[in-house]
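The block underneath contains the structure these notes are about, expressed in structure tokens.
One chain of protein is taken out of this complex; the other chains stay put.
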């Protein structure tokens, strides 16, 4: 992972073999990023993606293992129990140009993963919401 | 819907059962947002998406009714006749990890929909363009 920072904008290069969520979490911890949004493109060769159904209150997931373009990665940063909490979704492009995607659990970089993260300097904590079974943003006004 | 604001960045949580376009429009009206861009992730369980062909000058659309991840939502805000005008496209992830998508007419939130909207403090009005049959940005320089 390599990076540069200009104001609140972070330019992050995740490199071949590195794990996307792991590295972004590490980056946010080091730079004390507690809120913000990100977009990314690049390629991965292993990705675990998931799909959630509120009625079941659980994710079903699958692991795809082949070189795939990151057609798009969209995500945000919050914290939970004081630790950075990355929430990213992904659209993956296969060799035949069909796509697969959903909630991103983790992915391993194939060539590069180029991320722009815009930091927001405020607290944005998540807490478990029992009704939907997920960790939801708190600290917001209704 | 809950929200927080820091500078020009708006963090918006659209909640289970709420409609995405309706809530974003309401938010922009209340906060007098006349231009800006947004990205979002989350999940919906009903979505009407559309596809446009200039030759026909009309959208064809379909409604999908099942729990789907928002692999990505990308959109922008303008105004038309002084009212906020949301333009969003969406990529939806099904339980089998295949995707569907296009122009987003409306969607109902399944678990949550997490949006970051970056406001641009300027006027950006849309007006009907008869050549392509759509409401297009005006106030831009050629």
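Labels for the chains are A and B, by order of writing; each one numbers its residues from 1.
Assume a contact is a pair of C-beta atoms (placed from the backbone, for glycine too) under 8 Å apart; a residue touches a chain by one contact, two chains touch by 3 or more.
Quick caveat: nothing in here was measured; it's all calculated off a predicted structure.
Checked against the full complex, the one of A:32, A:95 or A:141 touching the unshown chain is A:95.
When the omitted chain is restored, the residue from B:21, B:80 or B:120 that touches it is B:120. Only one of A:71, A:86, A:107 or A:120 touches the chain withheld from this view, namely A:71.
What chain B contributes to its contact with the hidden chain is residues 35, 37, 39, 49, 51-55, 60, 62, 72, 74-76, 87-91, 99-103, 118, 120-122, 124, 131-134, 136-137, 139-142.
Against the chain not displayed here, chain A makes contact via residues 1-4, 6-7, 9, 11, 13, 16, 39-41, 43, 67, 69-74, 91, 93-95, 97-99, 110-112, 114, 116, 118.
Going forward, only the chains that are shown with their structure count from here on.
Centre-to-centre separation of chain A and chain B, using mean CA positions: 21 Å.
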